[in-house]
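For this depiction, one protein chain was excluded, whereas all remaining protein chains were kept in their positions.
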Amino acid sequence: MSGQNRLLAILLSVLAVLVLAVGGLSAVLLLSGSDDNGGPTGVRTGSGNSGDGDGGSSATGRLRLASSDPVTLDPHLTTDATSAEYIVEIFSGLVTIDRDLNLQPDLAEAWDVSADGTVYTFTLREDIFFHTGRRVTADDVAYSINRATSRELQSTVARAFLGDIVGAREHIAGLADDVSGVEVIDERTIRFTLDAPKPFFLAKLTYPTAFVVDQQQIESNPRNWTRKPNGTGPYKLQEWRLGERIVLESNERFYLGEPPLAEVLYTLAGGSALTRFENDDLDVASISINDIDRARDPSSDIGPLYSSWPQFSVSYLAFTTDEPPFDDVNVRRALGLAIDRAKIAEVTFNNMLVPATGILAPGLPGFTPDDKTFPFDPDAAREALAASKYEVQDGRLVGEDGPLPMVITEVGGGAEAAIDTQAFLEQWRTELGLEIEIRQTDFATFLAEQDAGELQMFNGGWIMDYPDPEDILDLKFHSTSELNDLSYENPQVDALLEEARTELDSEVRLDLYREVEQLIVQDAAWLPLYFSQAHVVVNEAVEGWFEPEMVIPRLRFVEVNR
Amino acid sequence: MTAYIIRRLLWLPIILVIVTFFTFAIARFGPGDPLLVVAGQIRDDEVLEQIRADRGLDGNVFEQYQTWLFDAVRGDFGESIQQQGFTVTEILLPKMWISAQLGIIAIITIFGLGIPLGLLAARANGTWVDPFVISTLLFLQAIPVLVVIPPLLWLFATQLDWLPVGGWDGLFDIWWIGGVIAVPIPDPHLYIPLVAFTLPGFAGVARLTRITALEVQKEDYVRTARAKGLSEGRVTFRHVLPNSLLPLVTVIGFALAGVLEGAFFVETLLGIPGIGRFVFQAVGSRDYDVILATTAIFATAFVVMNLVIDIVYGFIDPRIRVGASR
Partner (left out) sequence: MATQAAQAPAGFGALEGRSEWSLVWERLRRKKLAMISLVVIIVIYGAGLFASVLAPYSYTEQNLDRGLEGISADHWLGTDRLGRDLLSRAMYSARTTLIITAAVVLSGSLLLGNGLGLLAGYRGGWVDNAIMRVGEVFSSLPGLLMLILINASLSPRVVDAVRSIEENTPLTGLVSSGFASYITVFLALSLFFWVGTARIIRAQVLQLREREFIMAAEALGASQRRVIIRHVLPNISFLVVLQISATLGSVAGSELVLSWFGVGIQPPAPSFGAMLFEGSGARTFQAHPNLLLVPGVAITMLLLGFALLGDALNDAIAGR
């Protein structure tokens, strides 16, 4: 067959033509999208905008991280952790929290609280500037608070974080032109008046809702200013390509001194972070469950680079406490006693999460190390169930009106999300003989139903917004709180929470919260499951990296020596 | 012919309205509230009500659709909820561009590999090569992309360390030879998605090429050419190939549809910031305007594609024009 060779030749020539065609096409594509391919990211340096103050820059390092697009870079609108991580580096507020979660002055250098705890007077630093070089004055702070609470902005968190200021609620509702409790005394002094003494007010001011924004920029470009926001933080947003990358560069005018990192590159797309870390494309990578054994092994290649950090977040099972069969505390307790969380943490999470000892995570004010949750005790669980007003029949609880369906709802984007819940279901089946159904919904549906109080029993989580027990205990469990989605009502808890709201002695106050935590856990309104942990590997060249318990500014503490 | 094209084009807006309304109705019928997704764990029901009212998310669904439609006709596709401060157009265009680049390369590869393989199999008809090639292709087609990608990543990204594990960095890298000649080299991020797109598609092209080539080979003119003593290669190139290409026009549609749909999970699995990955997230967070715009774009693409195929086919084979309602 002489044709065979020819055919091969034809095939090869077709391929050659194809390669040429691809090459030609590429030229066209390159011409049309030249900014798209303006060189691999490695070539880009911080001097891209050769504008202000390159000369005296002392910052040198370059840090490469993986992240995703922020929902918004408007500090007054942000509600999610991803956005907040960028915002706390680009913007800043009067006060902040340091690595040890202590309150620290930020734009303010000092403050004074009146004896009754309702008037806060802040003195601003002298040398504070926006990225553009404009000086920050008390007027900017007042403008920011007024903007955050304006009806037009429609911030969903303004009431929660700034609502304690006199007149803020009226302003949010559109009933007042400004917040009457904010007074500019002089260029460097601003005074906030609160509606009552609020011991946690300063903690709330550390949240982005109270950050300072640039009035001139916003008014000249109200729609698109967040694409190149002018803030007061240690880093400037240099580039944001949706879904591709975000580049921050150091702010040489930062009032605490220019941060040591010249540039921070966030890659917003890409696969497994650890693989990219090992290929030296990232300096920090989080560890997934499949790699945790390797990371924990000190003799492995990534072992020495691994560290784990506690997080201020707790996952829980929650019940709608006024709906049968979960209106009976014995049923709830029985479910809590029948699950072996330690075992499940070991098996399903490879101990990447810590079994919760209560509602307040370690490190939070008010945390106590003793375990307040229900232990794994099948016999006690069966006793509790027997003590309930319902009977078990064919795996179901039967009340006066017949059998009651039991459904646990959780957010699920696939099979993996359900894995610990599936373990719980199996334990309830084997230990208690209860058949509980699982139902997965997407996040949007879950939130809508949780908000409407339609979920009989669900798997949820809470991430602390500021380091104060009020942020979780009062918001989730006070019977009148909008966020109490459990119909949970305990007069004793309400009374203690109300007392704590205005108690100025912090030790007494924390004791009140400890008591509340105890009561809630015993009521089994929540079955606390796990405290989160961050597991990361960090390149040797990176110094000072840490995973904070909650979102706080941290890039100013990090150095890269390369 | 012109009348036919115009008739089909007139049909396009009607289809678009039906399709977008259908999407709109389904999206709204389901539970879930996009605002709650971005409102965070601490939320303010009063403010949420205000936002709903301002965005027109409360009230009559038909009116809401009407508003959307009128805005869309004027080129305003609304604003994303999960990516605040950006219009849908601003977000989707760059993502579409990324997906389109990948898609075009994928289509070229599918046909560039499929046609030669099909011809090879047809030429080798009667030997073991033919069934071998076809079975191999069928096998490759049968493996779901979801099964193929993890082993590929494991082999090439984590074991051999030849390719990146995902992401996107443009189509080509430039290699400078002597600082003068620019040689575009496919970016390493391209290979695994390309394999994922090509595997399910090129078997179909190859098989159709083979079948038509076999038919064509039986035709008189091919026999004549052979009888004249033309070499096999020449017969294949001159007579068989051109006449086998016609039916392939219809497959372009299928191949394109396959690539468009494949974009959903290929981009999701490989972290490519294209439209498929983004739209899947949009469905999860009920970002209505993004979902609607994307369906409209996809529907337009499908309809126009079918139209172009029909027209091309009509030019090549005039018989089609008569009974043209496909």
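Just so it is clear, A and B label the chains in written order, and each chain counts residues from 1 on its own.
Operating definition for what follows: a contact is a pair of C-beta atoms (placed from the backbone, for glycine too) under 8 Å apart; a residue touches a chain by one contact, two chains touch by 3 or more.
Here the structure is a predicted model, which is why all the values come from computation and not from measurement.
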{"item": "Residue of A:Ile419, A:Ala452 or A:Ala541 touching the missing chain in the full complex", "value": "A:Ile419"}
{"item": "Per the touch definition above, residue among B:Leu9, B:Ala53, B:Val73 or B:Ile143 touching the missing chain", "value": "B:Ile143"}
{"item": "Identified contact with the non-displayed chain, of B:Ile26, B:Leu93 or B:Ile185", "value": "B:Ile26"}
{"item": "Which of A:Gly133, A:Gly257, A:Pro375 or A:Pro405 contacts the chain that the document leaves out", "value": "A:Pro405"}
{"item": "Interface residues of subunit A (partner: the chain not displayed)", "value": "271-272, 274-275, 288, 290-291, 340, 343-344, 347-348, 394, 405, 407, 412-419, 422-423, 425-426, 435, 437-442, 445"}
{"item": "Hidden partner interface residues of subunit B, rising order", "value": "11, 15, 18-19, 22-23, 26-27, 29-32, 131, 135, 138-139, 141-144, 146-147, 149-151, 153-154, 157-159, 165, 204, 211, 254, 257-258, 260-261, 264-265, 269, 279-280, 283-284, 291, 294-295, 298-299, 302-303, 306, 323, 325-326"}
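The rule is short, and it goes like this: only the chains that are shown with their structure count from here on.
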{"item": "Distance between chain centroids, defined by C-alpha means - subunit A, subunit B (Å)", "value": "36"}
{"item": "Complex interface listing, subunit A residues touching subunit B", "value": "2-3, 6-7, 9-11, 14-15, 18, 21-23, 25-27, 29-30, 33, 36-37, 40-41, 69, 71-74, 77, 79-80, 151, 154-160, 172-173, 223-224, 226-227, 241-244, 267-272, 275-276, 278-279, 281, 413, 441-445, 447-449, 451, 462-463, 465, 475, 482-483"}
{"item": "Subunit A-touching residues of subunit B, taken from the complex the two chains share", "value": "30-48, 50-51, 54, 82-86, 91, 94-95, 97, 101, 104-105, 108, 112, 115-116, 119-120, 123, 153, 157-158, 161, 164-174, 184, 186, 231-233, 236-237, 269-273, 278, 283-286"}
